[in-house]
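Not every chain is included here, but those present sit where they belong.
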Amino acid sequence: MISTPAQVHVTRKARFSAAHRYHNPAWSAEKNREVFGPCNNPFGHGHNYEVEVTVVGSVDPATGMVINLREIDKILQEEVISRMDHRHLNEELPEWRHRVPTTENLAIAIWERIAPRLLGGYSRLFRVRICESPDLYAEYFGEETP
Amino acid sequence: MISTPAQVHVTRKARFSAAHRYHNPAWSAEKNREVFGPCNNPFGHGHNYEVEVTVVGSVDPATGMVINLREIDKILQEEVISRMDHRHLNEELPEWRHRVPTTENLAIAIWERIAPRLLGGYSRLFRVRICESPDLYAEYFGEETP
């Protein structure tokens, strides 16, 4: 019924726990407090993050897969979990020294680490979604935002 | 790595509990019962609704944010929660006098109240999703439906 190869989106979820703090060093203490509220508390607070990586591509007839899950799991482990889990993002990861670790920026930062590792294959990164809590998530689709 | 400002989608979830009834006054009792089934029961029934508001825009480098969550929370509180929570939609809100409060219509009605409040800013409303139960939700993307 389908003549061209079917394109399917596959989404894999992983989890990590980290501390972070919202702070812009170019601003006064008052301004930081006013804009970021309790997220500016000096020692940071933390979350159980859920990150969802969506890959799109043709289904390989031999495997029935767009991508082998072990490949995504390996990339997620190396680029996200092993770097961020049980860490204080601002204090321990260089990329957050000069960038506020908001949910939005985390989505972009995770995209930037994962997307290059999927280049050249039959599938490509479609979306990174990161949930900071059950009530807040951010999604980044790369430069081709819908 | 990203030359044009990154567009990120941010989604905020809120909850309210309300009663409603499906009824079209232009129809006979039989037709109402036939089309709407138990949703037509005269005194109404109710749900724990979850509403998700998705905003899209560029990330402000100073804050790392597309929009300050307090702004979305204030809009959700004023336009959705304070009006709908602990209410019988048909009996207490004028907009449901002549419109069936289905999940579909709720998605549109919430869009219509929220979208104007986000005009003129750097971000815009992308989607309203409303879940009536774990097994049913409706999504409205405005006139630019994908």
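Order as written gives the chain letters A and B; numbering starts at 1 within each chain.
Rule of thumb we're sticking to: a residue touches a chain if its C-beta (ideal position, glycine included) is under 8 Å from a C-beta of that chain, and two chains touch if they have at least 3 such contacts.
Please read all numbers here as calculations on a predicted model, not as lab measurements.
Chemist: If you could, jot down how many copies the complete complex is built from here, 2 of which are displayed.
Modeler: Per the structure file, the complete homomer consists of 6 copies.
We adopt the following convention: only the chains that are shown with their structure count from here on.
Chemist: Measuring from the mean C-alpha position of subunit A to the mean C-alpha position of subunit B, what distance in angstrom results?
Modeler: Here the centre of subunit B sits 27 Å away from the centre of subunit A.
Chemist: Which residues of subunit B touch subunit A in the complex?
Modeler: 1-2, 4, 6-14, 56, 59, 62-66, 68-70, 146
Chemist: Given the complex with subunit B, which residues does subunit A contribute to the contact?
Modeler: 22, 24, 26-27, 35-37, 99-105, 107-108, 112, 134-141, 143, 145-146
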